[in-house]
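Not every chain of the complex is shown here; the ones you see sit where they belong.
Chain IDs A and B follow the sequence of writing; residue 1 opens each chain.
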Amino acid sequence: MIPRYTRPEMAAIWSPENKYRIWFEIEAHATDKLAELGVVPADAAKAVWKAKDKTFDVARIDEIEAEVKHDVIAFLTHLAELVGEEARFVHQGLTSSDVLDTCLAVQMRDAADLLLEGMDRVLAALKTRAMEHKYTACIGRSHGIHAEPTTMGLKFARFYAEFARNRDRLVRARDEVATCAISGAIGTFANVDPSVEEHVASKMGLSVEPISTQVIPRDRHANYFAVLGLIASAIENIAIEVRHLQRSEVREAQEYFSPGQKGSSAMPHKRNPILTENLTGQARLVRMAVVPAMENIALWHERDISHSSVERGIGPDSTVHLDFALHRTAGMIEKLIVHEDRCRENLEAYGGIHNSQRVLLALTQAGASREDGYRLVQRNGMKTWDEGGRLVDHLKADADVRGFLSDEQIETCFDEGYHFKHVDTIFKRVFGE
Amino acid sequence: MIPRYTRPEMAAIWSPENKYRIWFEIEAHATDKLAELGVVPADAAKAVWKAKDKTFDVARIDEIEAEVKHDVIAFLTHLAELVGEEARFVHQGLTSSDVLDTCLAVQMRDAADLLLEGMDRVLAALKTRAMEHKYTACIGRSHGIHAEPTTMGLKFARFYAEFARNRDRLVRARDEVATCAISGAIGTFANVDPSVEEHVASKMGLSVEPISTQVIPRDRHANYFAVLGLIASAIENIAIEVRHLQRSEVREAQEYFSPGQKGSSAMPHKRNPILTENLTGQARLVRMAVVPAMENIALWHERDISHSSVERGIGPDSTVHLDFALHRTAGMIEKLIVHEDRCRENLEAYGGIHNSQRVLLALTQAGASREDGYRLVQRNGMKTWDEGGRLVDHLKADADVRGFLSDEQIETCFDEGYHFKHVDTIFKRVFGE
């Protein structure tokens, strides 16, 4: 975790305090069921809950762990310090991984829920800005080169659609990773009844892992990190667009710059898209977890522990970075300044030659052969390009063109409405309204 | 594509012949709708279908492309050679990417369908072998070290469960990538009515892309390649297990070796797990497409063409390799030789000390203090380890142990049924039966 890219809400999920709280809940619920099954005394199960409102002393647990070199034993020892003698019935028949892996499932689920909040904020921002700029005309570009008109609203709308797809993916990945395994050392339930697993799963809001070994299968986690990689790439997608729109030569949009923000008031042009540049890098940080998460899948036999150090790294880091990046993205979009005048200037920078194709169509429909039409369009396009002026005017001044088209017909070819007549259709598809 | 790792069924999907056939269908259906809308003559639309049963001449199209340097124009020119004059109405208002991207969607969908067949074969093989070896006892291992008994059937069953999850993921990824975009140069439908897109989508078995730019958004493709990466990793998971089971010292399983297979009949021990080693490598080949597919998402503005060369590589390669790997995996599992005798030998290699925990439990339940119980188990465990023999016999010969447990009670601790009593529960969860 890099402090400056960490929101406390996500950091809290991965804190030792939270981890021990989850461990406690898993153990306490398991002990309840074990008591019901008659495996441990009912009093013991009741006694365990005395720790419910207590805070686990992380330093104390660390101290014990330094001695016994086993994290779960250290925790259980400390639990006994809190609730007394009856703690010895806790963890009966369980394996450390039962607790660790189920805890990780809870943390990843809760992290996903927090990420979904961030995504919803991004989605809301994108929708608002899409509606606001539904018909803000600007030039569309392929290959970085001017092509045909589009609208700023369509840009926001397509990012919205991508985020909505990613939201669905994250909901599924969240559900897939939220499983509970309490199945013992090798997953056979030799020393613990499957009903304990069912009980704990139900209490922790998880589903039951149908078949585990010592651990929950790692394809669930890899799938989750892959979806984080997709979301990170969607953020990169937005970031690259904004960085382009903010370049000095384009200036169609600009990250918000607070009036008090120091640095370059002597150089009013020096407004850097630092948020989106930063987001571009953060996307790489999140994406880099995808491959190691997949490498974690093939464990040896019923488990080896090679995945563990990887997850200690990428578990917190990927979710923390993505959580931060989502809110930075949302804030950036909410406040993004759209320079409509610059959109217009760029749109018209080439004298309207992006309408050439349409003029050609009009000419052929008016009876010109395709070859003639092409020649006429081309010579006026070149004139616009070389000498400046507007294509519409050059066409009107061209007697050969006028042989086919009236002034009004020529002007119709430059009607922006032609390009935007289906914007509403697209918006209905994306936003359902 | 590497010939030896290529099945013709998958290669066919990516062949130029198939690509042109799909292009043709897209163009022909689009022209139908354009005729219905009155944009092109009805006769022209009808004429186009004359090419339906003809084979497109790839060499001829290449020849034209070498001249005009544009693949779609080359195709259309050749189409005109096949159906005549009316071909000039084809592609009206469409952009090359409309055809290219919709074609890619068809190819990726068809590739997914073929992969699903491969997965089904793997699933069937895993289920058959799981049922066959439901109660074939073997030692379970954590960290590569003997832990508690499990069954060979449970190994197959967990791979089955992982493959079943991946199957669901692939079905979703397939559906997500199977969209049709016919929306023009910048995605605004300026020159083509959205109903054309709807018509072609319906005819090609695709859903409509709600919002495209010049291209279909690349998160759909990245998601698809990420799922291929998960499936490849699941294959690696199986491969690593089999390679371990086949090692000289373990020999619990062995890839089938045909009687005629040459090479090492003088050294009967030399049966190499070359299929699964190969599959381990193939998994890496498939997985390496995940990151570039995600890098493809952030295109500049309404599209740049950087994704294209990447997809020319990973599109065919990843699906071809995975298709091959799935069938190799299935064949390997179908014929895998399970050495039940070796499973038994390994299980009992350490004199049954994997039952130590259970003996300890029995001792404490019989009234021994935890400390005493531990001491008794430990000294007999060490004896077994140092001197050989079976733990059960050493325990029976230990007067202190007998002070707590009868011969029968001691033997009960070594009952394998204890470990396998929930195998059926797990199988019901996994196979629903």
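The rule is simple: contacts are C-beta pairs under 8 Å (C-beta built on N, C-alpha and C of every residue); 3 or more make two chains touch, one makes a residue touch a chain.
Small disclaimer: the values here were computed from a predicted structure and weren't measured.
Displayed in place are 2 chains, all sharing one sequence; the entire complex defined by the structure file totals 4 copies.
The criterion applied here is as follows: only the chains that are shown with their structure count from here on.
Taken in their complex, subunit A has these residues touching subunit B: 140-144, 147-150, 154, 157-158, 161-162, 165-166, 169, 172, 176, 184-191, 193-194, 208, 210-214, 217, 219-220, 222-223, 226-227, 229-230, 232-234, 236-237, 239-241, 244, 283, 287, 290-291, 294-295, 297-305, 357-358, 361, 418-423, 425-426, 429-430.
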